[in-house]
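Shown here: the complex without one of its protein chains, the others still in place.
And then chain A:
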Amino acid sequence: MADQNKSDAERSSFSEVLSPSELFAARSRSHKIPVRGQKDFLPDGSEEQRQRLEQSLSEHWSLVSEERVERLGNLVKATWIPGDQMVELQSPAGKFWQTMGFSDKGKQCLLPEEALYLMECGNLQVFYQDLPLSIQDGYERFLSSRTVSLRQYQVFGHLKRLGYVVHRFDASSEPSSYARQLNLPPSRDRAGKQLKRKRSGSPTATATASCSHSEAQEVSTAERMLEEEGEEDRKLPESHLTTSAETPEVQTSTATAAGPAGGAGGVGGRSWWAAAVLRAWDQGSSHNPTSASPCWDHRSIPFPDLGSRGVGDRLASPDPSLLPAGVAVGVCNVAPWRRKINLRQVKMSSKEQKGRRRWDVNKDKQVRRCRNWAEYQELQARRRGGRRKGRPAHLWNAAVAPLHDPRRPIPTKELLDKISVVKSTNLLEGASRLTGSDEWRLCFSVYQPDTVAEFKKSNPGKPYSRICVCSVRRLGCLQQSGLLILRTSDSLEPGSTKRGSVNRATGEKLDLDDSRPAGHGVVGYLGCGREVPDRHHSRLDPNGVAQ
């Protein structure tokens, strides 16, 4: 019996499994962390110092060795599915569902990093093969190159603990440069209302009103169709046909009409897509994070130019890969449409009339390069202006001419673009096409903690920041180890992060006080004109923050 007691005692001192009495006693544990005292500068071998060190160490060990004890009723049960690399909830989700997780085939699911974070917070218990997973199991199973690496999880956890909402970066949800060029008004409410309409199934007065309004819009955009690329071009013949065929379901026409009206590309195009999907499956808020909706490069999709004279009267059916499922478009007869355009006689100057028979202005390569009317006018002005006097011959008539005439007014941005040898790209737009090293891949989108109350997972809006996690070995000539979190704003040039002129000051401000435990994993944030997230720390109550 004595031996049993001894081995039990030994066992308990080494074992990290708590007995039922300890579990019960854990209810009355304190939830406060003792404040650390002042540090000393030099070790002087005094007894006092040694005692304080002992005290600090024992406090440290007691905090670190403490185990998580929770009431079973407070825990959400879940299972780990290694095949899909996600965690499926078995009991209803708690408050964290507002900002984390997704629905898959009717079941509530969590991404592995979200599940691991919730496990660490003590809100979730994940089972695998009917046995609960420990935190160690969670780290070893959930974090891998397939899901989220350990470094990335560190960043994720750090930001979540501060209260931010962190999602995986979805390159396809970024508006393309074309969508930004159109400068559409935010279609957030639009999309919501449209989706609601579809679900209710009955056409309302406003729906038909928007239908007619958007039709009017279509007609007006058609007038400007000449050199404009856009989905409107392709959709117009289709919708025109459907409405003229006089058998539209109101839903169909609203859907197709709402498409162009709501906006082409990125955001609006998605709502049109989503409406079609809803019609087909009548299911709401299904969000699969792993499948990306196609992000089209509009410059590579050929659109028929119905305004030019060379195009025939029949349009071949568009590539089915560009169309949503369930929509089949046959050959389009655009003859009636084309009869309605190019009706006005274009008054040509005598010079143009002279060369008209022989030379079609559209055959001019430079004219073809003009994307809109304004550029064409610029081209004309350039051609005319070249003959003006006042330009030094040695500059302008030589083989190498200046890129820009200083006498012509031009906005600074365009001038910089003109004279730049390396074109600046938008990191976000090119993000989906970045096939290079994993290091510079954007992996998270971060939203402000204040928005948690009205945060909608299906439509989160524009993130506060995007995060790229990399382990930087050298910055300039100095070596750095550890993590560097780069937060990108919209127009970050990829080259700038590697230059030595990085603002290290922000890194200093964050973790300068030595009282933090040494060797803190997360180093700091290098912002691009943004605030350091820790400033929000004072506004957040660590216990009251929404998950």
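Going forward, a residue touches a chain if its C-beta (ideal position, glycine included) is under 8 Å from a C-beta of that chain, and two chains touch if they have at least 3 such contacts; residues count from 1.
Throughout what follows, contacts and distances are computed from a predicted model.
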item	value
Chain not present in the shown complex, as UniProt names it (candidates "Large ribosomal subunit protein mL48", "tRNA-splicing endonuclease subunit Sen34", "Transcription initiation factor TFIID subunit 6" or "WD repeat-containing protein 41")	"tRNA-splicing endonuclease subunit Sen34"
Among A:G73, A:P92, A:P392 or A:P406, residue touching the chain not depicted	A:G73
Contacting the left-out chain in the complete assembly, out of A:Q125, A:S173 or A:S465	A:Q125
Touch list for chain A against the chain that is not drawn	10-11, 14-18, 20-21, 23-24, 26-27, 29-33, 36, 39-43, 49, 52-53, 56-57, 60-61, 63-73, 75, 117, 119-122, 125, 129-132, 134-137, 139-140, 143-145, 149-150, 154, 157-158, 161-163, 473, 475-484, 500, 504, 507-508, 510-512, 514, 516-524, 537, 542-543, 545
